[in-house]
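Every protein chain of the complex appears in place save one, which is left out.
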Amino acid sequence: MSKIKQQVEDALLCVKSGQTILVGGFGLIGAPLTLIDGLTKKDVKELTIVSNNLGESGKGLGILLNQNKIKKGIGSYFTSNRDVGDKYQKGEIQLELLPQGTLAESLRAGGAGLGGYYTTTGVGTNLANGKEERDIDGVTYLFEKAIRGDVALIRAHKADRLGNLVYYKTARNFNPLMATAAKTVIVEVDEIVEPGQLDPEEIVTPHLYIDSIILAQQILTKEGVVAR
Amino acid sequence: MSKIKQQVEDALLCVKSGQTILVGGFGLIGAPLTLIDGLTKKDVKELTIVSNNLGESGKGLGILLNQNKIKKGIGSYFTSNRDVGDKYQKGEIQLELLPQGTLAESLRAGGAGLGGYYTTTGVGTNLANGKEERDIDGVTYLFEKAIRGDVALIRAHKADRLGNLVYYKTARNFNPLMATAAKTVIVEVDEIVEPGQLDPEEIVTPHLYIDSIILAQQILTKEGVVAR
Amino acid sequence: MSTQLSKQELQHLIAKRVAKELKGPCTVNLGIGIPTLVAEYLDDDQVYLHTENGLLGVMDVEEDKIDPNLVNAGKLPVGEAIGSSFFNSADSFAMIRGGHVDVAILGALQVDERGIIANWAVPGKNIMGVGGAMDLLVGAKKVIVTMNHTSKDGQSKILKECTYPITSTRSVDMIITELAVFKVEDKQLKLVELMPGASIEEVREKTEANFIE
Partner (left out) sequence: MSTQLSKQELQHLIAKRVAKELKGPCTVNLGIGIPTLVAEYLDDDQVYLHTENGLLGVMDVEEDKIDPNLVNAGKLPVGEAIGSSFFNSADSFAMIRGGHVDVAILGALQVDERGIIANWAVPGKNIMGVGGAMDLLVGAKKVIVTMNHTSKDGQSKILKECTYPITSTRSVDMIITELAVFKVEDKQLKLVELMPGASIEEVREKTEANFIE
């Protein structure tokens, strides 16, 4: 019953065409590069990808994009990969743009079993088009729905064998949120340790959220993405 | 400009009659006993107290209750202090009962600048009376409003001089949420350390939430509440 | 039959039976009362206990290791297992409400014949506490109710309809009393097991609700 998988393919067995996949990271920082690499080698299509960005051109999720495996992207900042714009122009991808705080909050709401929430962000802008406004105590808010995924692919620093996670600096970003918001959660880590080696006060993601763990084989360095 | 106060009275200068005060703790566990003790010695009245419980009979917030300083209690479990029922019978206190998860979530929403949210908790029960129901993707949710306070009185384990906080075991409970949801936040701690002594990955409440820090003088032991 | 056993012994009997239902790996939230006793009968080290006040990895604590700041939802002292973690109340209820807790073991005042329970308020008394009961009922994947089959005055607590305010519109999955084990299937109670010493006649006599035998 170990959560630890030796092969990326095994960890990704649960991913099917047409699913909604949550992918951690802020650009390539904190992105699950090994799992993304695994997806590029897997025969899947029509994925809805929820991620702050769609990688960079030819890197991370950018490879998946260029393979035409992504039907729809939900994120806050696609500008950092120019290929997204090209695909969008050609009608080859659907995009849903959300303010970054709304993206993060919707994922948290999804993980917390909430249906949606009211935020001030975006009120009166084009991103409010078609969304319900509501006055609460004299302030105008926008209704935003929770986001949930079929699978979450996330990146952490260390996992213990149970699946408790700690993160590393600004590579934390969306990962702990996505860990809560999908039916199946797969994490790649720098190191797997024994239960008890992570301080109970310091664990960011408790093990009940995690289904599979793999060691990272593709990592981000100053020189870019490299095999470990 | 130090946040550290030597005297409880100084820390509590911001508390005025008629305000809404958020008070951390699950019963006496993680309750800011020194600050509560300070409130019992201060001339304030008609307070609205948001706290999971109203202390125990004659302990913690229970003292404030017996002093008739509490106009209204908002919490999830008042049963643990029998004096609350007596006051309620006599019409001497108003009570608003929320499911515990709703209480916690409403505080988080308040701190996060949200107006409210939709939860499944409580749908179809007496606690849903007068609250809006909404169908979202085939599931019935209840609208719950965010909660904010004028002042939060919280308990942490350690603070650095900037106001970064870490907590201790199950004394964490509502404290980190309340730290985000009030205009002024006062924390009492076991120990004040230098900036840099708390691990940046481990800090639960970043310093931007904290206004004042005092050392705990009343602490919870196996034998009950004692002066330190 | 069970009249030979003390109230406490009957509670342990129920707790022991509940423990048999818990196969790891799973996360289980134990409510206040009889559910707390379940911890004593767990022998699967992949059953992880969650307490809503902010700990995953509850275990028994020895008298000399009691820490007043380490307690369960009933404010009773507990220990922390290897691999445990602490979190705030919003995160704890996000786990519960979000469907990340596999099983909740709860006490109840009444259950109706569709498996809907009442466990937080008594009419005519002040409604003063709900705690995490409503959250657990909407969130836990499976809910097992433990209760005495009858009230102190001998009335059935398994009723055609609850007379006390309900805790949720969701039916629980299983009811375990000192007399019987019921499963709830398609909003109907189904008797699946008699507890040691109980007879079908006694269960029929002491159960107001209709149930499938």
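For clarity, chains are labelled A, B and C in written order, and residue numbers in each chain start from 1.
The rule is short, and it goes like this: contacts are C-beta pairs under 8 Å (C-beta built on N, C-alpha and C of every residue); 3 or more make two chains touch, one makes a residue touch a chain.
In this text the structure is predicted, and so the values were computed from the model without any measurement.
> Going by the stated contact criterion, tell me the shown chains that border the hidden chain.
Even though it is not drawn, that chain still touches A, B.
> Looking at B:L13, B:V139 or B:L208, which residue reaches the missing chain?
Looking across B:L13, B:V139 or B:L208, the contact with the absent chain belongs to B:L208.
> Just to verify: which one of A:I36, A:V50 or A:A104 makes contact with the chain not shown?
Only one of A:I36, A:V50 or A:A104 touches the chain omitted from view, namely A:A104.
> Using the touch rule from the top, list residues of chain B that touch the missing partner.
1, 108, 110-114, 160, 162, 164, 180, 195-196, 200-201, 203, 206-209
> Would you write out the residues of chain A that touch the absent chain, in ascending order?
26-27, 29-30, 52, 76-80, 84-85, 88-89, 95, 97-105, 107-108, 119-127, 167-177, 204, 220-222
Throughout what follows, only the chains that are shown with their structure count from here on.
> Which chain pair shows the largest tally of C-beta contacts?
After counting contacts between each pair of chains, the winner is B-C.
> Looking at CA centres, what chain is most distant from chain B?
A
> Starting from the mean Cα coordinates of chain A and chain C, work out the distance between those two points in Å.
One centre to the other, that is 36 Å.
> Where the CA atoms of chain A average out and where those of chain B average out, how many Å apart are those spots?
Taking the average C-alpha coordinate of chain A and of chain B, the gap between them is 33 Å.
> Show the residues in chain A shared as contacts by 2 or more other chains, in ascending order.
Residue numbers touching two or more other chains: 112-114, 201.
> In chain C, what residues contact two or more other chains?
Residues 80, 86-87, 90, 93-94, 96-97, 138-139 of chain C each touch two or more of the other chains.
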